[in-house]
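One protein chain is absent from this view; the other protein chains keep their places.
On to chain A.
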Amino acid sequence: MSAGIEPRRFTDSPLGRRNPTVKLALLFAVSVALLFVFDPVTPAVLYLLALAAVAATARIPARILLLAHVPFVGFGLGLLTVNALSRPGTPLLEVAGLGVTAEGLTVGVSLGLRSMVIGVLSIGFIASTDGVALMTSLHQHARLGVRMTYAVLAGYRMLQEMPAEWQTIRSAHQVRAPLRSHGRPRSGVRSFGRSAFALLVVSVRRGERMAQSLESRGLGLGPRTTWRPVPLGRADWWLALGVLLVLALVFAAGEALGFREGHELLFARGAGA
């Protein structure tokens, strides 16, 4: 029934068989490490490595992998433009009265590439990970409480049904709405807001019923067994070790070859400031 609200998953792949908690933690580690990078070379190298790794291990069809790039390539380009135009520094050239600076361009390219590294890894993670398996794994391996786990899973179920629910509410509202001169009901911010509020109320009510039925079955009273436990094996540790090793190598190479730069680049003002 779901009208494509979820991203497509390809869980039968080498990356798909790895433990979801480990993958999530690694993605988080890479994201945090990249916060301290403001040169263009480090994220460029990492992007190529990440793209190669995801393409080789996640078995995502090339077309889907490419299409999934669209949102964050757009966002990356925005970061690039804004930084190139709005950062003080050595002027390179003038575009329509706005000066492009060398520092701005460097930082802009770096930030744009950073969003692409995280973007491509996120695609790899999401496309190779089943949502329910992730929550089960977080419960098993990351000590997420059983009630929290089930609350999120209940929300997940709700989310899957929400496009249909939304369509029902929209149709019901439109049937009763006054028609405009060309015979169609008006659709604008107000009608969107009205439907949105109806959806909120219906969902809150349904959530309360869900919670009651889970509680009446004794959820959270005692220890539970897990249906379809998620494995955590030696291959997962190898994956973690490999990713962290590559990350450390790229950073070390950056230090050795002198291309890595951190926050100090933001304040290194050029002559034309």
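Rule of thumb we're sticking to: contacts are C-beta pairs under 8 Å (C-beta built on N, C-alpha and C of every residue); 3 or more make two chains touch, one makes a residue touch a chain; residues count from 1.
Basically, contacts and distances are computed from a predicted model.
Asker: Pick, from "ATP-binding cassette domain-containing protein", "Thiamine ABC transporter permease", "Formate dehydrogenase subunit gamma" or "PadR family transcriptional regulator", the protein name that UniProt gives for the chain of this complex that is not shown.
Answerer: "Thiamine ABC transporter permease"
Asker: Which of A:Leu46, A:Ile60, A:Leu111 or A:Val250 sits in contact with the chain that's absent?
Answerer: Only one of A:Leu46, A:Ile60, A:Leu111 or A:Val250 touches the chain omitted from view, namely A:Leu111.
Asker: Out of A:Ser13, A:Thr57, A:Thr81 or A:Gln140, which residue would touch the omitted chain in the full complex?
Answerer: Selected residue, touching the omitted chain: A:Thr81.
Asker: Who touches the missing chain here, A:Leu159, A:Ala177 or A:Ala253?
Answerer: Result: among the candidates, A:Leu159 touches the missing chain.
Asker: For chain A, which positions touch the chain that isn't shown here?
Answerer: 5-7, 24, 27-28, 31-32, 35, 38, 68, 70-75, 77-79, 81-83, 86-88, 107, 111, 115, 118-119, 121-123, 125-126, 129, 131, 134, 147-148, 150-152, 154-156, 158-159, 162-163, 166, 192, 196-197, 199-201, 203-208, 210-212, 214-215, 219-220, 263, 266-267
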